[in-house]
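Showing just some of the chains, left in place.
Labels A, B, C and D are assigned to the chains in the order they are written; within every chain, residues are numbered from 1.
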Amino acid sequence: MKALVLRDLRLAVRAGGGFGLGLAFFLIVVVLVPFGVGPEADILRRIAPGILWVAALLAALLSLDRIFALDFEDGSLPLLATSPLPLEAVALAKAAAHWVTTGLPLTLVAVPLGVLLNLAPEAYAWLLAALALGTPALSLIGTFGAALTVGLRRGGLLLSLLVLPLYVPTLIFGAEAVRRGGEGLAATVPMLMLGGITAGTLAVMPFAAALVLRINLR
Amino acid sequence: MLTVDALAVARGGVPVLQGVSFKVPDGTALILRGPNGIGKTTLLRSLAGLQEPLSGTVTGAGEESAYASHADGVKAALTVEENLAFWAEVYGRAVPEEVYAAFDLEPLRARFAGTLSSGQSRRLGLARLGVIGRRVLFLDEPTISLDAFSVRMFADWLRDVHLAAGGVAVIATHIDLGLDAPVLELSPFVAAPEATGGSDEAFL
Amino acid sequence: MSIWEYANPKKFVESTTPILPWLFALAGLSLVVGLVWGFFFTPDDFRQGSTVKIIYLHVPSALMAINAWLMMLVTSLIWLVRRHHVSALAAKAAAPVGITMTLIALATGAIWGQPMWGTYWAWDPRLTSFLILFLFYLGYVALWEAISDPDTAADLTSVLCIVGSVFALLSRYAVNFWNQGLHQGASLSLDKEENVADVFYQPLLVCIAGFVLLFLALVVLRTRTEIRLRRIRALEMRARRTGVSA
Amino acid sequence: MMPDLGKYADAVLGAYAASIVLLVLIVWLSWRKAVSVRKRLAEVEGRTDG
């Protein structure tokens, strides 16, 4: 499994900065919103937690289709499926590599982007905590979605369609935690819920993804 | 020994082959022959466990088998060495130094696989078989794009390394590999039009 | 001798070898002189207090961020028209330096904004167009990184640089239309009346000179590195070929 | 020696620190890469030409 995680990370780095690109997309979405919405600082502050979370979601989403697609196209996936590594481990490794290349850097870079959107000063700590806790769930759910759509042409768009509704709870609790934190209210409930979602997806999603992969490879 | 008994396989919900039975003793290979579209790929995928057969049994494959398809899972952004090292690690082994010579990859070791010619890239795909150390190989047109010299090299490896060590290989191919192995012609096994099985059956 | 002869990689490396240490020395000297002069020996501004000292970093880096892009635009055009490798490699070498300059301008500007405007960031047109410039730099570097064949990469990034420049200009106009800003107007116009006071002006000029020299030195150094990388690649290819055909 | 920066000391020092860090970073990165590439080239040239 370690071999697979390392290979995926290496491929991500080789193929033109896997780290950089998810980040860059996050940055761009956050920058584009003010262009659309207008430059007023108070409105921006008001919508900042939501926009940051939606942007993180979209950035995670955009790299999902590559989780299995590349291995499917060049024929690695059947080879992996007939290898001694169980498919559940393959799915978990893929999710881990996706999180390291997307979720983790997103979390780290969210703070400076918060400045661009005039995020309330009290909210920063919560933003960091909520993203760190929530992004693994995004990667895990996304891996399941990628497994569902592997082998379909135009998988990218279909994938978004399938995965985004699954992201709604994470989004709601994540943004709520940051908003409450920013307003000085207690944010423990949404944080607990976020943690619960991540733990639950960690326990279930690799199995679901492996199941679905087996069907798709048939 | 690989034993296949009365196997029936379907593709896209339609039965393709039926009543396929054969035995491949340790240390020998079997060549599958048959015109395009008869079901060689479908049969090999069933043997490798990638799809369920409609009926019949396969014994002696399972955990010890490996499958190589038309596409060979070569990563363009990794070097030749890294490609092989990855598969070795997945199978919990080390890359034996001999494979580079056996598949004429010595001068290409440090090249990114994306810069190989089609034949070179296929040789890399085949070298994977020398790395993973599986006893039972299912090979789907392994020599596509290879020149005559490389075909002979591959046949030599198969005979002198893989089969000599007691391995088994089932190979679908349209050309003559120069391998002294029995040939199974698949034409007699084409599924009868009224053959049953397949997911469409319930609607017929 | 025509200037184009310096576009030969070997010639370029040879002729810059004696110049490079001097460039770095001069750059270091003017930066130290300018920054020390500015930081220790200029008075505070009556309105901005000591924050005026940030100008010695902010303005030169902002200037260089834009000029680096302009340089990349020119070298990209030269590559596309005359196919001199040094030109393409110089553009590649300049981009990370340009990014650094952009980051410095953004960082010092943001830090300056807190005392002056009461906020680190405002969607002022000048700031905003700088952010867009930063995005263009990112895309440009990412494209270079993503393509393995060096000539293809040079061609594609050159086209991107040209198209990007057009859109950057357009964005500048759009952003102006979208929001009138808080930012300072031009302070270095030729019309002496509009300029900042001489006490600030003279060290500023030294700092600008220092940034220009540092930029040049870094670009030359990095271009030499890129040339060597290409040479390594070329030699390895040839070695492989002789190995195979022998 | 240190000039009195008044209430804006944080801002001014921060700006200088951030800029100097970034400048040193780019110089150091460029320098390190130049050295390592020069070494590699020397190696390769020794190997292929000699």
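Basically, a contact is a pair of C-beta atoms (placed from the backbone, for glycine too) under 8 Å apart; a residue touches a chain by one contact, two chains touch by 3 or more.
None of these values were measured; they are calculated from a predicted model.
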Overall composition (this structure file), stated as a label formula: A x2, B x2, C x1, D x1
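Heads up, the rule we're going with is that only the chains that are shown with their structure count from here on.
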Separation of chain C from chain D, taking each centre as the mean of its C-alpha atoms, in whole Å: 15
Rounded Å distance, chain A centre to chain C centre (Cα mean): 34
Centroid distance [mean C-alpha coordinates] between chain D and chain B, Å: 54
Chain D-touching residues of chain C, taken from the complex the two chains share: 35, 39-40, 44, 49-51, 53-54, 57-58, 61, 96-97, 100, 103-104, 107-108, 111-112, 114-115, 214, 218, 221-222, 224-225, 228-229, 231-232, 235-236, 238-239
Parts of chain B lying in touch with chain A, wherever the complex brings them together: 48-52, 63, 65-78, 82, 86-87, 89-92, 128, 132
For the chain C and chain B complex, residues of the former touching the latter: 148, 240, 243-244
